[in-house]
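Removed: one protein chain of the complex. Kept in place: all other protein chains.
Now for chain A:
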């Protein structure tokens, strides 16, 4: 595995399988009374969050703690520009404390990649601007895999269609999912009004459709993206009502879904807008599975980057290759 996890494209199909398999084992540990594993004892993980995120941050925090790493959270909210400190100075200051892994969330695309060029620590992208969110794509894949395996333990991703619906332009979750699902071999269909399709989407490894209805009946998973409040006033579509009619997972569309198909949503949901309450709470919904798998998948990611070989451990903190 590469030294950092910056993009879902950094992972080979075998590495994805390895991460998801280990996440299964980690998940089993979570049902024990004592959840802690000693795997990363003595290692230090810093969650460096330039943008608020309670869910992702606590998920990484628990992941590190359950692996016995020392975890600290640093909130660097507000742009470093306004504080007069450069991103490089902030990152170097944190890294200078002797950190093994930096989990970085930033409101600007590319910030974790830049940081990875300045420090020795392993860098995990916990969401950067409108670019990527690779661990979210991993946990989505984990939840989908569980769902597919429950019906058919020998299922193949190549037979599955995942539709990603909504604000693709501004979604880092969508970008990471497209890349990861391509690696896994699934068919991906992107659905959005033309105003919310990213420039150059035609060159992405996915099909593009501006009409949700034909897709509803053929998809094995409908992944509904959150519509951000600022898009509603940004002229991307006329009204929320019109968006729901065109692109929401309404009760009517729910009824037309393929038998056995699932519903995913990276959260938080706008019930009544991109997803109806019936859909959110239906048996087909993976939403809670996605959240539940977050910690196990992030444990697996941290272990893959930091755990591993004796050689690595012997090299001491911040040095050596990854397992």
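Before moving on, here are some points about what is shown:
Convention: a residue touches a chain if its C-beta (ideal position, glycine included) is under 8 Å from a C-beta of that chain, and two chains touch if they have at least 3 such contacts; residues count from 1.
Just so it is clear, contacts and distances are computed from a predicted model.
A chain of the complex is left out here; the name its UniProt entry carries, from "Dihydroorotase", "4Fe-4S dicluster domain-containing protein", "Fe-S cluster assembly protein SufB" or "cytochrome-c oxidase", is "Dihydroorotase". Here one chain is not drawn; of A:64, A:166, A:198 or A:307, the residue touching it is A:198.
Considering the full assembly, A:88 is the residue among A:3, A:35 or A:88 that touches the omitted chain.
From the options A:57, A:131 or A:187, the residue with contact to the chain not on display is A:131.
The missing chain lies against chain A, touching residues 79-81, 86-89, 106-111, 113-114, 128-132, 169, 172, 175, 198-201, 203-204.
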